[in-house]
Every structure is written in C-alpha cells, then in structure tokens.
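FYI, not all chains are in this one, though none of them got moved.
Just so it is clear, A and B label the chains in written order, and each chain counts residues from 1 on its own.
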Amino acid sequence: MTRTIDLETATELIEASQAKAEEIGVPSVVTVANSDGNLIAQHRMDGAWLASVNISKNKAYTAAALQMPTHELAKPSEPGEPLYGLQTTDDGRIVIFGGGFPLRRDGEIVGTIGSSGGQVDEDMEVARAGIDAFEELSG
Amino acid sequence: MTRTIDLETATELIEASQAKAEEIGVPSVVTVANSDGNLIAQHRMDGAWLASVNISKNKAYTAAALQMPTHELAKPSEPGEPLYGLQTTDDGRIVIFGGGFPLRRDGEIVGTIGSSGGQVDEDMEVARAGIDAFEELSG
C-alpha cells in the first residue's frame, strides 16, 4: 500500500529544513515524497543550485524506492562491492550519496525527504531538521 | 535575460491557487517556475492525480519555453493546423491545453505558473488565482 503524509505536513517539514539551511548558509532544494517516491512538495530556496532540483527529488525517490537513507548506498556501490553499478540503474533516478531519508510512523515508511544544495553532510543536516519536525508532529 | 521570482512569492501564489482549488473542490498540483522553465516550488494537494505532478510542472515549463499561456497552443496543434505535432516536441515537455501561464512584471516574463488536477477550465481558474495573487503582490 502506498502511504503518504499530507501536504500540510510536507510543507512544515520543508520549512523546518529551510530554516536549518538558512542557519548554516546553504541554499537548498528540499523535496518531500510519498512512500512510492512520488513528489508531494518541493521548494528551491533562492540561490540554490539548479542541479539540486533534480538531485533533491531523486534523493527522496531513492529513499522510497530502496527504503533506506541514501548515504547507506555509497559504500556498497563502489567498485569491487556487491552493488557496484547501482547508481546507473532505475532510469538514472538512484542517488547514492547522503541527503535522502525515509520518514517512518510506527515503523512504516509513510514518506521520504531529500535535500540538496551543499556538501553531503550539510544536505544530511538540512534533511534531518525536517525529520525532527516530522517526529515532533507525530509524537 | 532570464528572470525569476523568489521562493516566498512562489509559495504565496501556490497557496492562493490551492485556496481556489479547495473552494471549487479540485485537488490540484501547482508549480511555479522561473522564466527559463525551471522549478521554484511545487505542491501536490492531498488526493490530486499522480499524473498532475508531471503535467503541472510541464505546463509551467511550456509557458516559459514558448512565452505564452498553454491554452493558446491547442488550436494551432490540431491535425490540419500549422503546428500539428508541436505537442510531441521538446522531449515531451510541451503541454498544449490550458493551465499554464506566464507571470509578467512590467511586461517581462519573470516566471510561470502551471496547475493540473481537474477539467481544463478548472485548471485555468486555479492557476489564475495564483496570477491574481502575483498581481496584488506586484501592484
């Protein structure tokens, strides 16, 4: 079953991520998707890279499509590792570096969030601010 | 020179369109793009069609790429008319039915809005609510 969060919640998470992005000075694109990886909402902050529009959306897609955070995919996708080549599958939508995360309620994935705009650790921090907001809203 | 509007303005237009969509009972996807057709913000209202995510984005793209409202493209793209076949050009991003409009400031296109989710006249009404909000903000 496709699970989803509503648009109101999605925009609240995005705003929480945007607040963090502003705080650390990293103009970002933040996307929230449903558990099928389809977009609910996406915001491109002023000055964020154009490439981040696509990368943010695909981080959210990847977190849904493989049901895990995107930063867990880099290591197994390296040459010599079992999933080498993963990053070119699924019509080029798989992103293997950090910034995409599932959003869970009672252990079930109900959506995902993807952020792009800075260094990978910054993207992860921005996305996690959205996750924190989600957990507060759900708590 | 390509122009853009800021994210804050873009989300205000989308919210104005969403309010109209709720009023007429048509869950919609609304996208605001810059004058080069690249996404600034996109919201999918709860219950809006999945196809509308792509269609809304491409209505906004088309209004930028051809510098005109999308509903003006249907008639000339019919069989027997001069632009028959337009709808399959530009990597499938051209949408030839209504719901995509340029946003102008001092006569210049500074962005676009695209709405999808209902009948074409409903999509146009929803998009126009965003344009009205833009004109109030700019006025």
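Rule of thumb we're sticking to: a contact is a pair of C-beta atoms (placed from the backbone, for glycine too) under 8 Å apart; a residue touches a chain by one contact, two chains touch by 3 or more.
Not measured: the values here are computed from a predicted model.
Taking the whole complex of the structure file rather than the 2 chains in place, the copy count of the single sequence reaches 4.
By our rule, only the chains that are shown with their structure count from here on.
If you average the CA atoms of chain A and of chain B, the two centres end up 25 Å from each other.
Of all the residues in chain B, the ones that touch chain A in their complex are 6-7, 11, 38-46, 50, 53.
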